[in-house]
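Just one protein chain is left out here, and the rest sit where they should.
For chain A:
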Amino acid sequence: MPVEAPYDDRLLHRRVVGGDESALGEVYDRLSPLIFGLALRVTRDRVIAEDITQEVFLVFWERPLAYDPERGTLRAWLATIAHRRAVDHVRAEERRRVSALGPRLFEREPARLEDTVLAADEAERVRQAVTSLPDGLREAVELAYFGGRTYRQVGEELGVPEGTAKSRIRLALRRLADALAEEEV
């Protein structure tokens, strides 16, 4: 179920729609550490992460009606854009690196987390569900998601075969889904 944004988000949104620059500054002050941190963690490049951070807030300013407070928090909306852009960057970099190395088998199967994780209403519950996973599962799911990594790359980083990485991610997601579904009841 979508979560309605808190009153503060809705107020800031009204102000930004009404062309109030100082509201953009306030949104930036409040959320840029999160957005920058997120972009940095995915790209591992400060300059790129700064560019992405700028762009995310500019998108919000230029097209504020693309955000709908009835459908979620501003924090999550901005993070979605930042994450998408950061992953796009990582993937573009990788394609460039791969083509520089010459032809080789390069398969990509992006993890479809969204297919498996059930909707949860509160961030805190998801956070707790993630932290309560056993280390092996938790690392796998974080790598897949944070870096936009393939199953194979997750395997390489964890020192396990690709198939094992794949099943760990799937198991982690199933557990998360179960844990969240249980709380929903």
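Definition applied: a contact is a pair of C-beta atoms (placed from the backbone, for glycine too) under 8 Å apart; a residue touches a chain by one contact, two chains touch by 3 or more; residues count from 1.
Going forward, contacts and distances are computed from a predicted model.
A.B. asks: The complex lacks one chain in this depiction; which UniProt name from "Heme exporter protein C", "Glutamate transport system permease protein", "Cytochrome" or "Maleylpyruvate isomerase family mycothiol-dependent enzyme" does that chain carry?
C.D. replies: The UniProt record for the chain left out of view names it "Maleylpyruvate isomerase family mycothiol-dependent enzyme".
A.B. asks: Going by the contact rule already stated, which one of A:13, A:149 or A:168 would touch the omitted chain in the full complex?
C.D. replies: A:13
A.B. asks: Going by the touch rule given at the top, which residues of chain A touch the chain that is not shown?
C.D. replies: 2-3, 10-11, 13-15, 17-21, 24-25, 28-29, 32-41, 49-50, 53-54, 57-58, 61-66, 68-73, 75-77, 79-80, 83, 113-114, 117-120, 123-124, 126-127, 130-131, 142, 145-146, 176, 180
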